[in-house]
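Have a look at this one before I ask anything.
Note that one protein chain of the assembly has been removed; the remaining protein chains are unaltered in position.
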Amino acid sequence: MMKQIFRNNQAVFGAGIILLLILVAVFAPKIAKYDPAFINIQSALLGPSLEHPLGTDSLGRDLFSRMIYASRIALLIGFIAMGLALGVGVIFGSLAGYFGGKTDSIIMRFADIMLCFPRFFLILAVIAVVGPNIFNVMVIIGLTGWMGMARLIRAEILSLKTRDYVSASRALGASHFFIITKHLIPNGIGPVLVSFVFGVAGAILTEAALSFLGLGVQPPNPSWGNILMEGKAVLGVGWWVIIFPGLAILITVLAFNLLGEGLRDALNPRVER
Amino acid sequence: MLLTVKNLKIHFRHDGEIVEAVRGIDFAINENEVVGLVGESGSGKTVSALSITKLLPKGDSVVTGEVMFGGKNLLDANEEEIRRVRGSKIAMIFQEPSTSLNPVLKIGEQIDEAILAHRKISKKNARKNTIELLGKVNLNDPERICASYPHLLSGGERQRAMIAMAISLEPELLIADEPTTALDVTIQSEILKLLLELKKELRMSVIFITHDFGIINKIAERVLVMKNGKIIEEGKKEDILSFPKAEYTKKLLLAVPKITIKPETREENPAKMGRVLIEAKNLNKAFAIEKGLLRNTGEKIRAVVNVNLKIEEGKTVGLVGESGSGKTTLARLLLGLIQPDSGKVTIPRRVAQIVFQDPYSSLDPRMRMRDIVLEGPTIRGASKAEKVSILKDVLSKTQLDYEERMKYPHQFSGGQRQRIAIARALAVNPKILILDEPVSSLDVLIQSDILKLLKDLQKTLSLTYVFISHDLRVVEYMADEVAVMYKGEIVELASRDRIYTSAQHPYTRRLLSSVL
Amino acid sequence: MIPILIGITIISFAVIHLAPGKPTDLMVQLKPNVDLEAREKLNQIYGLDKPIYVQYFNWIKKLARLDFGRSFIDNRPVMEKISERLPVTILINVLAMAIIFLFSIPIGVKSAVRRGSVFDKTTTIFVFMGFAAPSFWIGLLLMSFFGVRLGILPVSGIASLDFENFTLIHKVLDVMRHLVLPVSVISIGGLAGISRYMRQSMLGVISQDYVRTARAKGLPEKTVIYKHALGNALLPIITILGLSVPSLISGSVIIETIFSIPGMGRLMFESVFTRDYNVIMAGLVVSAFLTLFGNLIADIAYAYADPRIRYGK
Partner (left out) sequence: MQNRKNRQKSKRIFLIPLFITIAVFFSLTISLPGQENFPDPEGKTGTPTYGDAFVVGEIGDARTLIPILASDSPSSYIVDLVFDGLIKYNTSVELVGNLAESWDIEEDSLVIVFHLRKNVKWHDGYPFRAKDVKFTYECLIDPKVPTPYSGDFKMVKSVEVADDYTVKIIYKEPFAPGLTSWGMPIMPKHLLEGENLLTTEFARNPIGTGRYKFKRWKTGERIDLVSNHEYFEHRPYIDRYIYRVIPDSATMFLELETLGIDSMGLTPLQFTRLTETPFFKKRFQKFKYPSFGYTYMAYNLKDDKFKDKRVRQALNYAVDKKEIIDGVLLGQGKVSHGQFVPESWAFNKDVKPYPFDPKKAKKILEECGWRDRDNDGWLDKDGRRFEFTILTNQGNDNRRMTAEIIQRRLKDIGIKVNIRILEWSVFLNEFVNKKKFEAIILGWGLGREPDCYDIFHSSKTKEGEFNFISYANPRIDRLLIEGRRTFDLEKRKEIYNKIHEILYDDQPYMFLYVPDSLVAVHNRFQGIKVSPIGITYNFIDWWVPRDRQRYTY
């Protein structure tokens, strides 16, 4: 599988960008020249220059530094939220798929119900209740994103559990736990990982949208979404405050989508053949 | 000469690599003759056939050489010219009738459009034609078939409909690509009979692609043997079957299991008579049918009905039946993988293991060979040292290379995988092995290797086998006793010799008569 | 079906009542001339002083009669507020859907049939971009370009100020003019997703045996692609149609906020800011019911289109 991923240029490209982003996020304090929250009214709304490669915002903060720090938040939210979704999804999905019957119908009915809600509505409603901040946004995005993964792993497990090697394992006397963790999840996790990668892209977009609406990451914490929100206010005089964060979101989401697409092709080569 | 193929070469581009699938073959087909094209999987027989009417996927393949038909090189023909040949002059039937028909169109429509694509007649006349054709292929109630979607028909009916479609324009050449492989034996022989009748009636030539010399024997006049993209032997059927020249052909022919009740070829098992190891009493198992929109219909399939079975230690019981007869369900019941609805299985605990048909799905693709083989000992909490010795022991018993223990299943061939599956079962010192079609998905040459291995193991380890197969020839080779299953019931249970010489039940006889 | 409906109401209700504050807080807090007593009075009037489960049963009893209570903000029946907002949202999304399918099917088919061609590569790039670009960003860019820079399209609202005095044709044109940008923004994202999906589906179908059969019987390529392949490739798209209802509704929050369109999404957004809990709960319930309805339609359509489901096996 690794070989197939590496043969897939777009996946390598996507993974490369993601790696770069992670490095940027980790070394943000080293890369950023300025304190992202440092307000300096005198240098407000300067266009891109050597001093400020991406210009400054309406409060004179260095946009480049803010964007660098924002990448931390984007990746953090993307990975942690989806990690949470992955955990919940895999547990629920594998229990439902493996045990079937009542367990299955209760869990999947619950997932069905959750899936009926437009995700953004649900997130908004919860935000209205618990208030917007990074932690809440992360948890909410995670807890509203597990259903797809649960369905995927359930479907995988439904088909995997009839595989002969599972029967063989049972004939050898393996426990449920052994079969689920040693045979079913390792073999069924592929599509879920693909969905995880796409999910990270989705979570980053969702966070950006929430922050853009003022319901996500709150200033002065920089997030691409709330930089865009601030940029919207200077539409017409500070094009850079709009263009750059938008591009950052686009490139990041693109990278994750490319990787996801590549992973999917690697797992499921017949579609492309 | 109806068709002449000269120096046909086919290359595939695959992930940047170029693979030569067919390496320059020449052959010719005469009018009104049936030519069998034999070879193992991957020998290039199907791609050769597909390339005749340029049906290989564009872009991925390069075809060179010459395919002369009706005075023209088909390989040079443009889209429209080749389209006119397809269906009307050269028709095809494929292996898998369930996927070869469009699921969202009715049978009638699919045949109509074949006719309308080549003949300028009204839809109404086309439909009349279609109904006639469906009658011709011995389908009952052609009107009903016409108005049915493919999924509502049985496999045999679908393949008949495919044949009806193929002959709808009275082609000069019919290419049949393993048309009976996916069907049960009894239906197989009916379809072959039908094809021969149609060939006579329509005076067409047939290229019959198969891996099975039994079928060749029954249908072909001339035989082409393919191996690794080349034709290695060609000749009249009788000559090839009786006096094969090429080593490969000889091997292929030898590997075909035959029903040969000759006592001297068999070693009698020095059975410790009488000790019953497995006993099943009045077993019943039914499954609910699930349907699309309305999930549970309450209808049930009775997979195993009132089965009684006793298996003595050291013996091999062959369990024979067509697909859906309940063999596999019975095996799982015996093993305790599923619970019966009623009845009882008596079997010593933890001594039965199972080997499955498909060596691809029976090994966890994400585990190393070592871990697969040692799964049983791991579950039973064996120590590291114990595991190493177990591993070495069972690998040598199954003739596997200890050095390859870190490889993953996909790095092994089909036969090796089946050995791994056997090794896994042996690793826990079983007394009983349930062999669920253990050789059906293997090529003939490997089949005989595995069968031989199983026999040897039985002797050295004094194992008891439940040998499940649809193939009477294989069962004949392996079993001491044979149980014939039909629709969930054991309709006949007797010693091997009695079954093969004087079967009582009509179904058993029908089964035997369709063996080629 | 019934358990799902009940589940929807329970979740909608539970989500809101995890709240630490009361919806009446914002109405009265920090206004020097509102006293404690007035606050209590408000809580009583809205029934917020009762235990949670009583509140739930009261709520669901009314819900059964399609009464979602009244808005905390302006005291109007919630149902009335929703029903005056819903049509705009539906109009925009239906238009967007129409455009999405009008384009994505031919694009998907073409890039599948001519896989690897320049067309396929270009659309793939476009698709990835369209999929990755945040809709609010595209909205802003289109708005500033067509609305401000070129000044040829209105930047917000759904009708001109003097709409009332227009002729009918003029009215229709006016609304269309206002909807061009929002519908485009929704379409770009959807187009990307669905044309990609269509391509995958088509690719999967093209390699099927029955497509080969269709070729083998000498059908023209056109028939092979558009009758045999497309007929099957469209089946999963029907499901997508149903599944895209919730994401379209989700998207309408952003679109309607940016373009100041008084639809369902904006109502939800405003209610979140004002903690208008009755409206939020109703919004959740109504949108979930819409999704359910969408799925039902898709299921029926699928069953109609796919004989394997229609006739069972």
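Note that the chains take the letters A, B and C in the order they are written out, and that residue 1 is the start of every chain.
In this section, contacts are C-beta pairs under 8 Å (C-beta built on N, C-alpha and C of every residue); 3 or more make two chains touch, one makes a residue touch a chain.
This one's a predicted model, so the numbers in the text were calculated from it and none came from an experiment.
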Of C:60, C:73 or C:129, the residue in touch with the unshown chain: C:73
Touch criterion as defined above, residue of C:78, C:92 or C:109 at the omitted chain: C:109
From A:76, A:235, A:251 or A:267, residue that would touch the chain that is not displayed: A:235
Touch list for subunit C against the chain that is not drawn: 19-22, 25-36, 38-39, 41-42, 45, 70, 73-76, 81, 84-85, 99, 102-103, 106-107, 109-110, 113, 143-144, 146-148, 150-162, 165, 170, 173-174, 176-177, 180, 220-222, 225, 257-260, 262, 266-267, 269-270, 275
Sites on subunit A contacted by the missing partner chain, in the whole complex: 37, 39, 41, 44-45, 58-59, 130-133, 214, 218-220, 232-237
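Convention: only the chains that are shown with their structure count from here on.
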Computed distance of Cα centres, subunit B from subunit A, in Å: 46
Residue list for subunit A, restricted to those that touch at least two other chains: 273
Residues of subunit C whose C-beta touches two or more other chains: 207
Subunit A residues touching subunit B - in the complex, by the definition given at the top: 7, 163-165, 167-175, 178, 182-183, 186-187, 273
Sites on subunit C touched by subunit B in the complex: 115-116, 207-210, 212-221, 223, 227-228, 231-232, 235, 299, 303, 305-309, 311-313
Subunit C contact footprint on subunit A (complex, rising order): 109-110, 112-122, 124-130, 201, 205, 208-209, 212-213, 215, 225, 228, 232, 235-236, 242, 245-246, 249-254, 257-258, 270-273
